[in-house]
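Written out below as structure tokens is the structure these notes cover.
Removed from the display is one protein chain of the complex; every other protein chain stays in position.
Our next item is subunit A:
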Amino acid sequence: MKFGLKSIAVSAAIVLSWGAATVATAKAEAVKIGMITTLSGGGSALGIDIRDGFQLAVDQEGGKLGGAEIELIIEDDAREPDRATEIASRMVDRDQVDIMTGLVWSNLAIAIVPKVVRDDIIYISPNAGPSLLAGAGCNANYFNVAWQNDNLHEAIGQYLQDRGVGSAFILAPNYPAGQDALTGFKRYYKGDIKGELYTKLGQTDYAAEIAQVRDASPDAVFFFLPGGMGISFIKQYNQAGLDKSVPLYGPAFSFDQAILGAVGDAALGVINSSQWNKDLNNEANNRFVADFQKAYGRLPSLYASQGYDAARLIASALSATGGNVSDKDALRAAIKAANFDSVRGEFRFGNNNHPIQDIYVRRVIKEGDVLTNEIIGKAFHDHQDAYAADCKL
């Protein structure tokens, strides 16, 4: 018993002194930022662009963000929820990160974000914005610097509505983000829906769907088919000759810089929606586009812009708090203020920590040999998502 008491006392002393030591050095320590993103396997192009955009902002400051020393820990989730969950708990428990970011996919975000924010770690999403985390499931520690998932689809719905397009044929993969996409589109488009199709996730052949489009002869086709699905669909749509009679519309995901090269000329002229484009003329964006091209030798994508903005947002908050991350309330307030120049221009957070921003309409063009986008109009000014009202924040 005596021995027991003694050992407890000793270990308490050790723990206390160690704790005191860490508190004493905390000020001088770097801010730890954990990034879990997709760097291998299918879909790695997206995660790599987010990482490179983020890294660019850090490099521009010579390894700092907002004047504060940072330690950036980057890990690859390979698009697997299990792996991402494991890395997340390691970053929380062992590395004791202060801020996390990086996730590309909504299903991974749903698996990880609620747990991380419960541990009082700030999460800044550079891409995934599932409705589940925007409405009743919102959290003071969770910020989305990109958009809420429905936003870009809503924008095309609004655009077709504004232009008085009479009828549309819409299709998306049969999974939650696909259903959100078509719901978002229909929230603003009130014309005649000539057909609504849910395709198999990962489907490669769209001959059957394309034949149905021809049969229905709508005025427009709206599709949300992320990644390779969209590439296959657009190519096959053009091979069937339908692009000449029924124009395609979609969110930026199938017409972004990372993917246009693989789609080829089939994408030329297609109208799509985005909150960002490289030709947005503001100081922050001009610098970002020029520096990105210089650093990586390619044009930045939508995802790169979101990674860059995530880093710039963190920088603005760290600058406001003087690099102090121990006062969470102050840090949260500084992030929510969003006091940085976003590459997309106007940007602020709504009550649910999701953006209120303009959404643009772009068209795919050719600059020399390179396919890219130009802005041709604006679908929404200061747009907020439909779930904000359900959020108690």
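In the analysis below, contacts are C-beta pairs under 8 Å (C-beta built on N, C-alpha and C of every residue); 3 or more make two chains touch, one makes a residue touch a chain; residues count from 1.
Basically, contacts and distances are computed from a predicted model.
Set against the options "GXGXG motif-containing protein", "Alpha-ketoacid dehydrogenase subunit beta", "Branched-chain amino acid transport system permease protein" or "AzlD family protein", the UniProt name belonging to the omitted chain is "Branched-chain amino acid transport system permease protein". Note that of A:S89, A:N107, A:Q161 or A:Q236, the residue touching the chain absent from this view is A:Q236. Within the full complex, the residue among A:E29, A:E69, A:D205 or A:E367 touching the omitted chain is A:D205. Within the set A:N174, A:Q293, A:S326 or A:N339, the residue that contacts the chain not displayed is A:N174. The chain not shown here is touched by just one of A:G42, A:G166, A:G322 or A:G377, and that residue is A:G42. By the touch criterion stated above, the residues of subunit A touching the omitted chain are 40-42, 44-45, 48, 174, 196-200, 202-205, 207-209, 211-212, 215, 227-232, 235-236, 239-241, 258-259, 261-265.
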